[in-house]
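Partial complex: the chains shown occupy the same locations as in the complete assembly.
Here the chain labels run A and B in written order, and each chain numbers its own residues starting at 1.
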Amino acid sequence: MWLRNCWYVIAWDHEIPAADSDALFSRIVLNEPVLVLRKADGGFVALEDRCCHRLAPLSKGRREGDCVRCGYHGLKFDGTGRCIEAPGIPVVPEKARVRSYPVVLKNRWLFVWMGDPARADERLLPDNFSCDHPEWTHKPGYLHYDTPYLLICDNLLDFSHLSYVHEATLGGSTAIAQAVPKIERIGGPGQQGVKVTRHVPDVPPPPYYRKMRPIDSHVDRWFIYEFQLPGTLLMDSGGRPVTDAADDMSRAIRLHSCQTLTPETESSTHYFFQQSHPARVGDASLTEGIYQSLIAAFNEDRDMITAQHRNMLLQPDAPMLPLAMDGALVQFRRLLEQRLAEERSPGESTLHTGVGDR
Amino acid sequence: MWLRNCWYVIAWDHEIPAADSDALFSRIVLNEPVLVLRKADGGFVALEDRCCHRLAPLSKGRREGDCVRCGYHGLKFDGTGRCIEAPGIPVVPEKARVRSYPVVLKNRWLFVWMGDPARADERLLPDNFSCDHPEWTHKPGYLHYDTPYLLICDNLLDFSHLSYVHEATLGGSTAIAQAVPKIERIGGPGQQGVKVTRHVPDVPPPPYYRKMRPIDSHVDRWFIYEFQLPGTLLMDSGGRPVTDAADDMSRAIRLHSCQTLTPETESSTHYFFQQSHPARVGDASLTEGIYQSLIAAFNEDRDMITAQHRNMLLQPDAPMLPLAMDGALVQFRRLLEQRLAEERSPGESTLHTGVGDR
């Protein structure tokens, strides 16, 4: 099962239709269909996309101002999920309502809170600053996976796969897999997770660096990222020519990446991502080039994880063998299990959100 | 589960190949494959489409007179389902037979009786007169649904959806949903069900009326139908210009519709339908126009019900909220449950078919 008392990204800002558009946006999150409306005042509404009457999707109805009317029998719901009109029924019963979800936009990511609304706390949002920052430029990405979300978390928690899955794209050297990363448990205000620091000295620049600038020497590469619950990667990475002085960053490649995973169903996942370059470097073609490299590489991941998942479906009880490289993902899975256990337990008051706990 | 001791439509008359054709017709009804043969004498045979030997479909074999021969190992069955020849076997065992079903053609609908053959009673057939009547003209229709049959019954039992699902086709006014229908339990000889009477005064003529004749005023509309077990709608409907005297039907639109639902599997349904206009009005283009309007509207229903069903599959335990508009469908579901309970109970002798019970 999934953690519920946390923020999940449901969409990029630009995916939600304008307030004066007739289009309705809906996406399944944690097996629940969720309708998102952009309100006239610029805010957002997130409602269960399932009429309380006969369970038809509200997104097949129509928007009326900041309300939505079911297209089956005409029930009309306001932004809180309350049914405010039911054709032929003078007094709408109080229990005629659909669930509404706390929703907040931060740096172009639209987050919904799928758990207890009273616990929703914006301090728990991840710091996806480069998604909307004057010093950073990117093109936003989205991929849909037909695999469970945890398998993709695993992938992102062990970059040794760059040497093999991404040999011809993001990797370019087996030294990435050979390097032993530093793994730390993190727990800032609300942001619980794992921090992974991997330095890879003196390797050829990876194939996709060529799109950014000509580099005629080996580089020292670094990948420093946090992977936070429920599934967000925030990464500072780059490479510096080995021929440059240690404090000379003038020719270094520097990138910041924000990626996040949202379970759709037990066996499918939404993946939102971007990799930013400094805004003062390059132009639109560089941004597009980085995006295309990322799409190519993330399709390599999806191919591999989908094949892995097919193998798991074939024999669901086949055990995995933990190895040293699994340090971060083992820690992350343990942390997730612990939080899940807390959500399940009756004494939920002991839940540690990381905010105000210390 | 489904009611078995009742008539289900398996096909329109014209769907069954001629007696001298090589083609074999088969359709799944209540999860059972059923083969239908038109006999040389004009009658029909309905057999289990599954050889008793190795379960191959007989419809993949060939017809031989009024018999059918399995295409796998050559067993030949007569119209009663008895195996009358088995290659290499001098004496065919008595138990070599497939099930045969009572079958009857009435007004172009071919009905099969899926329950106890001894109970099959033609007096229980619905009065689908306009499917074959000199005063009425129509073009027959068929749609396949990938949803359970009860969801489509629900749809047909609550016409408030016309205002929303069919806003641009059959509806044209929210007044349909506002009107409160009269709902009556019916139980004539064998025909148990619900009668729904809905009058909608002084509304714009619906978009599809334009295909029938120009009307420059509002109309008073009516929908008077019976919805009979297991799933047949028989409807008198129409509209009369409000400017005409109450007893002046000269410019009224009058229609008669017969529609029926036959479960295919737990999650799919056959839908046979027509909407007739008086034979003396219009020509083939009117008949075609009404048919096309109906197809367009019934695709709107199918889109909505399919989306509703997808939502139900996502969270099978999500409850529906009964509202005032559900009066007819709640009564119908209750009646169906009651009849199902009677079929399941050992004292089936207390079964009330509505024939001879009073």
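Going forward, contacts are C-beta pairs under 8 Å (C-beta built on N, C-alpha and C of every residue); 3 or more make two chains touch, one makes a residue touch a chain.
Remember, predicted model here, so these are calculated numbers, not experimental data.
Asks: Of the identical chains, 2 are shown. What's the total across the complete complex as given in this file?
Replies: Counting every copy in the complex, the total comes to 3.
Here is the rule we go by: only the chains that are shown with their structure count from here on.
Asks: By how many degrees does chain A turn when fitted onto chain B using C-alpha atoms, rounded in steps of 5?
Replies: 120
Asks: So what's the Cα centroid distance for chain A and chain B, whole Å?
Replies: 48
Asks: For a test of understanding, state which residues of chain A touch chain B in their complex under the given definition.
Replies: 28, 31-33, 49-50, 52-57, 60-61, 69-74, 86-89, 93, 95-96, 265
Asks: Under the stated contact criterion, what part of chain B meets chain A in this complex?
Replies: Spelled out, the residues of chain B in touch with chain A are 154, 158, 160-161, 163-165, 174, 177-180, 303-304, 307-308, 310-312, 314-315, 318, 320-321, 323-325.
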